[in-house]
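Have a look at the structure below before the remarks.
One protein chain is absent from this view; the other protein chains keep their places.
To keep things simple, chains are lettered A and B as they appear, and every chain counts its residues starting from 1.
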Amino acid sequence: MFVVVLLLWQGLTTAFDVQTFLLPKPTDIAHSFWDNKSLLWHNGLYTLKEAVGGFALGSGLGILVALLLARFRVVGAAFMPFAIAANAVPIIAFAPITNNWFGLLNPFSKMAIAAVLCFFPTMVNTLRGLTSVHPSSIELMRSYGGGETATFRYVRIPSSLPFMFTGLKIAAVLSMIGAIVGEYFGGPTNALGVSILNDTQVFDFPRAWAGIVLASVFGICFYGVVALAEHYTTSWHPSSRSFGGE
Amino acid sequence: MSVGSTSSAVSVRGVSKTFRTGTTALAGIDLEVEPGEFVSLIGPSGCGKSTLLRIVGDLVGPSSGQVFVNGKPAHRARLDHDYGIVFQDSVLYDWRTVAKNVSLPLEMLGWSRAQRKARVEEMLDLVELRGFESSRPWQLSGGMQQRVSIARALSFDPSLLLMDEPFGALDEMTRERLNLELLRIWEKAGSTVIFVTHSIPEAVFLSTRVVVMSARPGRVAEIVTVDLPRPRGVATREDARFFELVTAVREALAAGHAPSQTLATGEVF
Partner (left out) sequence: MRGMRERRGVSGPLRRVATFLAVPVTLILLWEGYKWLWETAGWTWPFPVNDTTMPHLYSIVEAFWQPTTTGGPPLIHPLLHAAWFTAKEAIAGFVLGGIVGFVLAVLLAHFRLLERGLLPFVVGSQTVPILAIAPMVVVGLGSKGVQGWQSVAILAAWLTFFPVAINTLRGLKSPDPRAIELMESYAASQWSVLWRLRVPASLPFIFTALRISATASVIGAIIGETPASIQDGLGGAIVNFNQYYSLEPTFLWATNVVCAALGLVFVALVVVAERVVVRRAPEHFA
């Protein structure tokens, strides 16, 4: 399928002589990539580090907060509407502020944005998993004389893993996008987002697209790593073993 | 008030339960269950039988009255792991193998790995599921899952077994087969059983006594003693006496639909 897309793209852009500004031919992009591969690769790794760092920070915090909110339900109930509302806020718009906090050239300013983007999906999904427990399960734990701690340890936490991974997969994708878009607001020249933006502004579209392609590839790989981890830890879940699950 | 007679396994005294929503589920239940008995609770929907079971298990608190299990208050009995419980849903955990599901309460009780392994094998033998230790719950049929649930409930040797319509989700044939199995397990384990069901034949087939409850608010309408000889088997279901008892329970149920019903213990025939 993907190959067909590529061929179509090549064919159409050549046939209709589409201006290279918007959609350069795949061959042009490939050439540009090859010519600049070491530069692009280094820039890409720099941005990837920001993304992974933000992911670790944001998702880690998200999981922690979810555990707290599941344990102290009253707090959770109060916070929920605000968490949902926070999803509607364009967090990316805070990039200039983090730049001012940590410095434009400091990777942490982009990491912070990625972290905030990762926090919410992870937190919301993990919380949902921690609280979607069959009531009979809770009664079972109580019949063993177990309290909240036992219920958490033996029931809530294991059963929340599939939900947590759903959130982590979303966060993986968002972290890369967050890092790149954060860099559009300013950053060091060895960052992929900055170089893509610069290329765009000097109309070097093939190289800009090459950068985008690399970013996408990194994003997909990151997602893949998380998905792999998911597979190894939650192969017991119905969604992993049914045919054609979503 | 004496601290519960030492001879009863379960002693329910004057238990009533009104929920916060205002519904009165139970209105004055008195019941004594002797050790080793198999007692069924049967009644129309909403009569509170599941609630009563949960009150015995200290999973729900009574609005009034007291419950003693093995001479202790129900709360204490729960913390001392005096009973095992089986629900209609087998509540097995997909992330654990069958063996690990059965050993869950043992883990919580702090048993060593060797002890757990030995006991799990014993239990799986009891429910005739040897060989399925490494299987996962979803690989088993509904009936097999319930057997695992029973194995888990008995794994730590509780003197009391509470069962809330455990076979309700299974088809008739599997149900009858599991009834036989349950009797066999019960005789081997020697525990006291309180069994909630909707099925009259099941109640009569399994029990020493059948407690018939009235419609909401639940009261004990009648207690039918089942004097069928043991061990009971397939032939028992075709016994004339079996049919008589089933009819007796059915009539007691019908009578129990009347709003006011005085407590009537007593044998039928």
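What we mean here is this: contacts are C-beta pairs under 8 Å (C-beta built on N, C-alpha and C of every residue); 3 or more make two chains touch, one makes a residue touch a chain.
Nothing here was measured: the structure is a model prediction, and the numbers come from that model.
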Neighbouring displayed chains - absent chain, whole complex: A
Touch criterion as defined above, residue of A:55, A:154, A:185 or A:222 at the omitted chain: A:185
Selected from A:205, A:222 or A:236 as touching the chain missing from the view: A:205
Given A:48, A:155 or A:176, the one touching the chain that is not displayed: A:176
Absent-chain interface as seen on subunit A, which is shown: 1-2, 5, 19, 21-22, 73-74, 76-85, 87-90, 92-94, 96-97, 99-102, 108, 124, 127-128, 131, 176-177, 180-181, 184-185, 193, 196-197, 200-201, 203, 205, 208-209, 212, 215-216, 219-220
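Methods note: only the chains that are shown with their structure count from here on.
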Distance from subunit B to subunit A - Cα centre to Cα centre, in angstrom: 50
Residues of subunit B defined as touching subunit A within the complex: 54, 57-59, 78-81, 83-85, 87, 89, 91, 93-95, 104-105, 107-109, 136, 138, 162
Partner subunit B, residues of subunit A touching it in the complex: 134, 136-137, 139-140, 142-146, 150, 154-155, 158-159, 161, 234, 236-238, 241
